[in-house]
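Please see the structure below; I have some questions.
Here the complex is missing a single protein chain, while all its other protein chains stay put.
What follows is chain A.
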Amino acid sequence: MKHLSTITVFSQNTPGVLYRIADLFLRRKINIESLTVSEIELPGQSRFTITVRADGDLVEKVVKQLYRIIEVSKVVDSLDHELIFKELSFIKVHTKDAAARHELERLAQMSGAKITYVTGRFLVIEKAGTEEEINNIYQLLKPYGIKEFVRSGRIAVFKE
């Protein structure tokens, strides 16, 4: 059965690792839903947070194959309840007039989002949250006319 997995990969921060990781998913025909990479608390180490929707068995096999990558030191496959996770999104929305702007400001506040940039024609709303929360605010804002929408992909830390 397909389900959402968050795969956290710790590796040395050297060129080529991303390529090898992506290739493993590609070969197994697993579509990567999101991927974020950054340096972490240990110097020279990076942390990949990858979300995929796939069969648990297949994910387990890929996790083991990820260990074949020389630079990879640790791989953890987690379910949502084992993680604190979030992503960040920017939503640029049209504002026809002052009334629309006010309404959007209210909606943003209600949804726990921030207005980060305002012009006469549009404003940029910044929302951090789970994928679901971001989808919700997107749906709320859609009727106003969305000019641009971007999300960062998930980052996560372990509860344990």
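In the analysis below, a contact is a pair of C-beta atoms (placed from the backbone, for glycine too) under 8 Å apart; a residue touches a chain by one contact, two chains touch by 3 or more; residues count from 1.
Criterion: contacts and distances are computed from a predicted model.
In the listed set "Purine hydroxylase delta subunit apoprotein", "Simple sugar transport system permease protein", "Ring-hydroxylating oxygenase subunit alpha" or "Acetolactate synthase", the entry agreeing with the UniProt name of the missing subunit chain is "Acetolactate synthase".
Interface note for the absent chain: among A:4, A:40 or A:70, the touching residue is A:70. Contact between chain A and the unshown chain involves residues 11-12, 16, 19-20, 23, 27, 60-61, 64-65, 67-68, 70-73.
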